[in-house]
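This report concerns only the one structure given below.
A single protein chain has been omitted; all remaining protein chains appear in their positions.
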């Protein structure tokens, strides 16, 4: 399926960094979901990140909803949002046609597309394409919210600085909503931002870990094999540029612990079955158990750094040195949060619709 | 797609722990791949694990290839392998119909299937179903081998004991092949096994981290969005029971490092482009770069422990206590290795066939 | 997806005519559907056809349900039914390894599988494989019936003899159920059978047209583009061996008529919206309108005839003559009816589940 993901609710991406526009098509969403353009605008702003911390190319993204909306609500037919590309300086990149940026997709794209790819600004691999994902993801998130499901992501760690753990999920999710630098502990956030700025000054970059919580998911969603909730979410999460690891609940920590410690004891509470701990991250046997869904994504440091790097010239097949000029993001982990929220919302709409049908899970179908 | 995974090469699973048989269908594999029943037998033995460390139910798996093979080679039509279930003591489980085992799929299956699921021995969620995956995975692995691609997995850590890192990959992969307890450092392996036995004595269980390497993959395989190599592999890896985390290359470690440290410098070596380090795990922008593919899976401790656990009775909706009787595996991480090799081989055959066609990537089509 | 079809409810086929067994996996069906082995047996008998009219290989198909059923109902996990192959005389076929039977799949299979295919008895292309489809289709049909949807197929024409049109659909469907030679007008059926026997005597074969009706489908199922009800059904109907044409409602007749004649006028009847005619076959814009679904399939004459035919020897690449020995079916159209009912039921379960979820369309979920 390549650039389309999902079964009952599916998203398709298109566009290049320096082409006329980028866009995303979200198909299969229930009709009647309210579409709030301010919410889309806010999510796009979160993806762009704050001025001090991020790249120079910072104009607001002038998105246009071109289909799937009528009288302020989704129609149920494919929802397409496009974002025209503003002024881009292709000349800046032309010089780098042949110099492969290490740990970017330049070389792998060259191998896959035999040199026909649009190399300018990363082309179709550019993080810019995620703006379209974020825009349609905002609508998916609204659909979930109308179904009683909400989600949020914080920067659990960045460059060795650690945010506090999630506490009261509803409150934490509400607090994170709209916060440009998504931490639960402001002091930790200050330190992270200082580290990011220090990295920039040194021509370098840093990574981070993002942690996501989803509340309100019913039990019984997902499949025992292959389309496990973990598998479906991980599949799309690894599309978020720079994500190199995904773990659910206790994740990698579980490997060193005993079962007596990590099994989640169950009990009846107000007529509902709950678990006392949540090492499973809200999933057992690939299927939701009604507890909050919890997962973490590792975001590698931005590969664009201004320090000199060893690389190759693909045309001459000779070794070369490369210094990436211009202003580059010393960290994308905090910005990636908007993309993670978006793809999570899309994948969950898909899982819910597979289980309950197009609109069987909507509160007011 | 639920219990089917893959696009050009796809696998379908069926069967319950206590039904007549389990099986898997592997579809789309190239015709002409040699099928070695001894290899299948060996892989199934690796999945069963060693007698001392694992559960009592230990008969060899009497598999039968029921389709897709003719005169010792794959035909190109669906390859189905079934494994009849031997003597199973359903009575042992009947008593537990209503007591949900914590961190097992008992409760989530109940929610999804409204109580109609076969609860005996975990039913379709049983780890036993992976035997069918391992059987067809052995054929997928042979297809890769004939295409110049080989893979291996070791137990990087188990209960705080750590194996050495991968060194010379070809040698390490060869050494791991057929080794029941898959470690590179025998001394570490001894300690791990001691830890596993100690957990058993205490009625408890331990987890581990498995690390996989694949060599011989060409550059240019995978997609920029959604069907990234990471996404496709993670999707199927999370079907391996107890896997709760997947990371590629540097993985979660990358989050705390600087870009200048984790970018993989490139150079020309013998006319080939290589990277000097491999923090990307052989993938950039979702696409292979020709370097070894490297990833790790976190395996949680087996949830079946004999220590008493708090749980619920699903029929009376009352709190209860549960002690899982019988002999249970104190660790499945070393056994999961055979399943990880199998699903990796299947997913890579799929990725290769999507890129190069049904048999365009075979050395002797 | 190759040998798997469907999204929310999917079927996977495996097996060869002369292998140990054939089978089908039906995945995604709701839990709790009653499984009636007598119904499966009856459907398999309909597929085998009557002794006088059909091939010598006529033993009852000793199917085994190997997964997905527990205590007489579907579990919701993959339902697999296998049918062991009985005595087959492979020697009969070995002589024909190199002589391609015209209008069979011998040559196309050779091209696709490079000669590695199991050529005995048509291998995976054999009509025998449809027995597995029919077996799982019987369960899908029961699921529909429990959801208020029933279907039936009659032989509208065979060798120039024509059955009467559908009249009262519920009654006609009931009358067809279990009838070995599926006609509404017995006199027409007698003439058809006489034509079939005459063709056999002359070493020849005949074809026919099958017409299917489905009642009880709600309005609003299907998609505007690509996954139209017509498209999804036609996709799977063309898997029924020998089907070379599919038309819905007025079908090819519409091409020569005027819109004023073929538009279906609408009116309110008992608070429901109905159409006065049904040239649309129950579908408009790819989506059901609540009227009966109506379609027809053209079945070509069986390609196995004993008259001599011009063909090629694939090994010597020389022209050759071929007379297919043994008793062969002079007509498969009446037998194909069981396969058409099966695939229709499977595809409709899929469409219903995509729209209403796994069990949202069941009467007693």
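All chains are identified by letter, namely A, B and C, in their written order; residue positions are counted from 1 within each chain.
What we mean here is this: a contact is a pair of C-beta atoms (placed from the backbone, for glycine too) under 8 Å apart; a residue touches a chain by one contact, two chains touch by 3 or more.
Remember, predicted model here, so these are calculated numbers, not experimental data.
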Could you tell which one of C:119, C:279 or C:361 touches the chain left off the display?
C:279
Could you tell which one of C:9, C:209 or C:293 touches the chain left off the display?
C:209
For the chain that's not shown, point to the residue among C:157, C:193, C:212 or C:344 touching it.
C:157
Hey, which of A:42, A:66 or A:169 is the one touching the hidden chain?
A:66
Logged for chain A, residues touching the omitted partner chain are 1-4, 7-8, 10, 12-16, 19-23, 25, 27-28, 31-32, 64, 66-68, 70, 73-80, 82, 112-114, 116-118, 123-124, 359, 365
For chain C, residues in touch with the removed chain:
1-5, 7, 13, 100, 102-105, 107-109, 111-112, 124-125, 129, 157-160, 199, 203-209, 218-228, 230-232, 234-239, 241, 243-268, 271, 273, 275-276, 279-281, 283-290, 298-305, 307, 309-312, 314, 317-319, 333, 355
Positions on chain B where the hidden chain makes contact:
7-8, 77, 224, 353-358, 360-361
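FYI, only the chains that are shown with their structure count from here on.
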Using the average of all C-alpha atoms in each chain as its centre, how far is it in Å between chain A and chain C?
45
Quick one: report the Å distance separating chain A from chain B, using the average Cα coordinate of each chain.
27
Between chain B and chain C, what is the separation of their C-alpha centroids in Å?
37
If a residue has to touch 2 or more other chains to count, which residues of chain A qualify?
7, 224
